Every structure is written in C-alpha cells, then in structure tokens.
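This is the structure, below, for whatever I ask next.
Missing here: one protein chain of the complex. Every other protein chain is in place.
Chain lettering (A and B) follows the sequence in which the chains are written, and residue indices restart at 1 in each chain.
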Amino acid sequence: MGTEFVQLSLSPILIGICAAVACALPGNFLLLRRQALLGDAVSHVVLPGIVVGFLLTGTVSAGPMMLGAMASALLAVLLIETVRRLGRVEPGAAMGTVFTSMFAAGVLLLETTGASGVHLDVEHALMGNLESLIWFDATGWGSLLDPAALAALPPELFRMALAMTAAILFLAVLRRPLVASTFDEGFARATGQRPSLLSLGLVALSAASAVTAFQAVGAIIVIAMFVVPPATARLLTDRLWTQVGLSAVIAALAAILGYVLAGYGPLWLGGQHSVSAAGMIAVVSGLGLLLAAAFGPRRHRREALPEA
Amino acid sequence: MSAFLDALLLRTGYNAALVSVGAMLLGLAAGAAGTFMVLRKRALVADAMAHATLPGVALAFLAMVGLGGEGRALWGLMVGAAGTALLGLLAVDRLTARTRLPEDAAIGAVLSVTFGAGVVLLTVIQTMSAGQQAGLEGFLLGSTAGMLRADALTIAAGGLVAGAVIWVLRRPMTIVAFDEGFATATGIDVVRVDRIGMILVLFVTVAGLRIVGIVLVVALLIIPAVAARFWTDRTSVMFWVAALIGGLSGWLGTALSAAAPGLPAGPLVVLVAATIFALSLFLAPRRGVVARAVAARSSSGRLDPSEAARWIALRHMEPTSPLIDEDDGRTPLSALLPPDRLAALDRGPV
C-alpha cells in the first residue's frame, strides 16, 4: 500500500488540493461580486492562448503556453468589457458571446494546424488527467526525505503550490481593501482607495489560478472549484473570513474524497477500472453544496429587519 | 473552395444537404428562443442546461446498451439529455429561489457539477466497452460526420416545432420580458410564460447537441440574439433578425464542415455567428460603433451657450431623466428632444 500510494496517488492528491484551494480562495470574492462565472469563462478562453503559445514556440513546454493562456485570459476580460460597453450588451450575454467565440477559435486553430497530433487535445483539456501526474521516482514514504526523488516530483505540483501560495498572500495582504470594495465600491472610492485597480488585481489573480490549474488538472476542476466551495461556505456562515476558510477546507476535502472515490470506488463496487478523478471531485463538491442548500444554517437570504 | 460552394448549394449529396437544412432550422429556432432568453437577462442559464445534458446522454447510452441496443440512437440520447437538462434547470431555479445564492453562482455550480458527473459516466462507458467506440465524444464539440438521415430529420423537426411555438407566444414573451408587473396585471401568467420559454431553450439546446455540441450550443442561443439587437429597436423584428442570423450560421457552419470533414461542426457554426456579431457591433446603422462614432463626431465641439443652458434646465426640471446620461458635453438636446419639449425647457421651471 505505502509505496504504491506514494508513487501513484500522493502527488495527484496534493496537486488536486492545491488547485482546488487556489481556485476556491479568489472564488469567494468573485461570488460576492456577482462574477461567479469568471472561472468558467477563463477556463474556456485559455484554449486559444495555449494553442497560440504552442504554435509560436513549437514546444509543449509550460512557459510559453502559460504566457499564451494568461494573455488570452486577459484579452477575454478586455473583450467582455468592450462588448458590454460599446455594444450596451448585458454582462451575462457579453460573457457568453466572448468565451464561446474564443473557445471555438481555439478548437479550430487546434484542428487546422495539426497541433492536436502532438500533445494537445480538447477533451484532454476539458476533462484533465489528474491520474497521470504520478511520482515515478518514489520508493515509499521515505522518498519524501530524499532530495533526488523530490526533484522528480511532477512540476505541476510546484506550480500549483506556488499558485495557491500566491492566492493566500494576495488575500492576506489586501484583505481590508478587498472587503471594503466588495461590500461598497462607491464608499471605497470615496475613502481614497482604488477599487478598480483592486478589481483588476482580483481578476488577474483568478486568471493566474485558473490557467495554472487548467494546465495541471483540466477545466472541470477549475470551473467547479471557483464556484462550488465558496457557494457552499456561503450557505454555512455569515462571516466573510469564516466563509473563505471554510471554502478552502471544503475544496481540499472535495479533492481528497473525489480522488479516492474515483480511484478506489469502482474497485469497492467490484469494477475493474477507475473513473475520472476530475469529474468525481466536481461531483463530490456538488453533493456538499446539496447538503448545505438543504440544511445549511445560513442558507436563506437575509431580509432587512423590520423597523421598530 | 469549390467543395464549400457545393456544400453551400446543398450539392454534396442528399444526407449532407439534409444536415445543412436541419442545422438551418435549428439555428432559426435558436435565434428566436435566444432572443427571449437574452431579453429576460437569463442568457447563461442555457449554458448550465447544456452542460447538464452530458450525464443524460451517458445514462441514456448505458440504458440502451443495457437493453441490448447499440446505444447510439439519437432520439434516445436526446431524451436522456432533456431529462438531466431539466433537472439542471430546476436545480438552478431552486438554488436561486430557496437559498441566498445569486443566479450566476447557481449556474456555475450546476454547470460544473453536472458536467463532472457526465465525465465520470463517460469514463465508465469507456472502460465498459473497452475497444468499442461509443462515439459520445462527438457530443462535446458537435459533428456532422456520420449523421443519419433520421438524425437530421429529428433535429429539423425539433427546430421547426420550437420556432412555431415561439412565433405563437411572441407577444406575451415580449410583454413579460419588458414589464413583469404590467404583464401580471393584464392577466398574463408570468411564471408559465417563463417556464415555456426556458423549455423551448432546453428543446433547442438538446436538438443542437449533435451538431453544435455541449460546450458551444449556448453560443447559438446567445450570439444571434445579441447581434440582432444592433439592427432594430423592436422586439418583433429582433425575433426575426436573430432567427435569420441563427439560420445563416447553422447553414454556413455545416457547409464549411462538410467541405472540410476533419473540422468539428460546432466551432464553425459558432465562428460564423461570431463574425456576424462582430460585423453588427461595428457596422449596424445607429447602434453600431461606427455609426455612433460618426454621430458623435458630427456633433463634436463644445455646445453653444443656449444648448448648454437647455441641459442645465433639464437637470433641474427632470433630475431623474435617463437623457441626463446622454450628456457628453457635445450632443445638443435639440438632437434628442422634440420642439415642444425644448420650448418647455427654454421657458424654465414653472
């Protein structure tokens, strides 16, 4: 059990946890700012960016593809805003127009340039392949102390851990202005803060988390973790930072439980093969939301208290 | 190029022609249903429904295989898709109505969780039928390759029925989307109209899965409607223009896909629609970006004092007027108001 677990499951689980938390943390503020679908939009539009990054450099290495994805995510945010303002289009419709068009362009680019033959394919991008991120050099728990083996950990783990740390730092450093501008943007501006700059920062952080996680674990986990854990936590508490903390815990639990269920669940049921871990992580988080929606202590909308 | 021309003119064989006609009818219905959805400001609910079809498609496949069939009958997969899409719609509505979550969060949650469940089921199917291609991957991005005559007819019929229902309900739909309170007061059952509208959207979504695919079918609902808004100020006209754009996208997109069989149909259809949207955004008369820039330029420069005084009078007399937002320091009020109103402003507050 030990060796096999460390080799095959430890690093996917850790990567899953980091990805889930890195997405769930900014997700809390997107939820409160009515931008909950940003993660959805970003994880669609990174596809053309990744393809362009690949076409320009001809390699599937992480750097250029990451840059392409980042640029593409920011371009999408810009385009949505442009369509909204120039065309006076309602935000949801503007978002729907832009992210589907860019995703369609990405698919065509992929199919027409032959990039699909190499390493990229759309299904892979959508569904992720968490299971493949194994720690080949590990020989057991002892490998955690072996520098040579540690160096052979999948690079996705380091990138995801970095993204998670960035998200934590961002929230920790900017916690006060973030709360003030999320609650009342006008007031924040009046007191000399820069809510639009902060908004941009939040969007950039979300895009960075989404892009990193998208590359490592696929779109499903990204979309689910941006929305579902924060939404679940929102039904459990009225206190913002409790909500943020809870969402991180829920995201991590979903990652662990989902991975374990996907890997071992079918075996327990007498099956032969595991099922998609990414899909199972989303499903587990969805069950959590269902429970919170049915029994959460703060599930109801708060009404203004009657006067006198 | 000539292959594309042949496809455009429906000369690539009976089946391919049927697929093009089916896609066109589907696009017509999608444009019209999408108009209601966009005007009701629920554009992305359809995205949740589309993603929620995946577990239904997979379950229907499993059920048909379990019953000894081949599992690929389109109508069966569509029934399964409609079932879980309806559950997805109900879940969005319930989460929005019964909990404190806003609609966009409910959409995101339902979309990702149902899609995840679908992917889990797809992996089950892959391992079950080891070696034997289930072909369900085509539902993700849509494909016209290998479509049967019956499939094309099913889609065409679905588009036709949805289009007809929307045509019948266009007036109550317009009133409900414009002014809910008035609609209820004149006896229109707002809840029922909304429900029928979303069922039609669901219908189009499910009918479009095979051609446009789960990930992109929402675009066929949103983009034609958004593009149509640039060409008209009337809902009745907008329904038609959106239907036209949707039909054109379906037809051109599938023709392109027939000419280049390697390319998935969904992205092609969506990119045709997106091109029409971009043209509309920039070139439409009056509402287009170019037309507005020209109008702003022709009235550029500072206003003369009497026009400026009218703006000041307006701000005093009608502080809540939406026209005040139009005050860009260049546009004279005389371009926006009829003479009698200008005269009233010139007289000043009573």
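Please note the rule applied: a residue touches a chain if its C-beta (ideal position, glycine included) is under 8 Å from a C-beta of that chain, and two chains touch if they have at least 3 such contacts.
In this section, contacts and distances are computed from a predicted model.
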Looking only at "Sarcosine oxidase subunit delta", "Metal ABC transporter ATP-binding protein", "Putative mRNA 3-end processing factor" or "Acyl-CoA dehydrogenase", the name UniProt gives the absent chain is "Metal ABC transporter ATP-binding protein"
Missing-chain contact, candidates B:Val113, B:Met198 or B:Met238, resolves to B:Met238
Touching the hidden chain, out of B:Glu70, B:Glu318 or B:Asp346, is B:Glu318
In the whole complex, of B:Gly66, B:Gly181, B:Gly262 or B:Pro285, the residue touching the missing chain would be B:Gly181
Residue positions on chain B contacting the omitted chain are 39, 41, 168-169, 171-172, 174-175, 177-182, 184-188, 229, 232-238, 314, 317-323, 336-338, 340-341, 344, 349-350
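The working rule: only the chains that are shown with their structure count from here on.
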In whole angstrom, the CA-centroid distance of chain A from chain B equals 27
Given the complex, residues on chain A that touch chain B span 31, 34-37, 39-40, 44, 83, 86-90, 92-97, 100-101, 103-105, 107-108, 111-112, 122-123, 126-127, 220, 223-224, 226-228, 230-231, 234-235, 262, 266, 271-276, 278-283, 285-286, 289, 293, 296, 298-302
Given the complex, residues on chain B that touch chain A span 38, 41-44, 47, 94-95, 98-102, 104-109, 111-120, 122-124, 127, 137, 140-141, 215-216, 218-219, 222-223, 225-226, 229-230, 262-264, 266-268, 270-271, 274, 277, 281, 287, 289
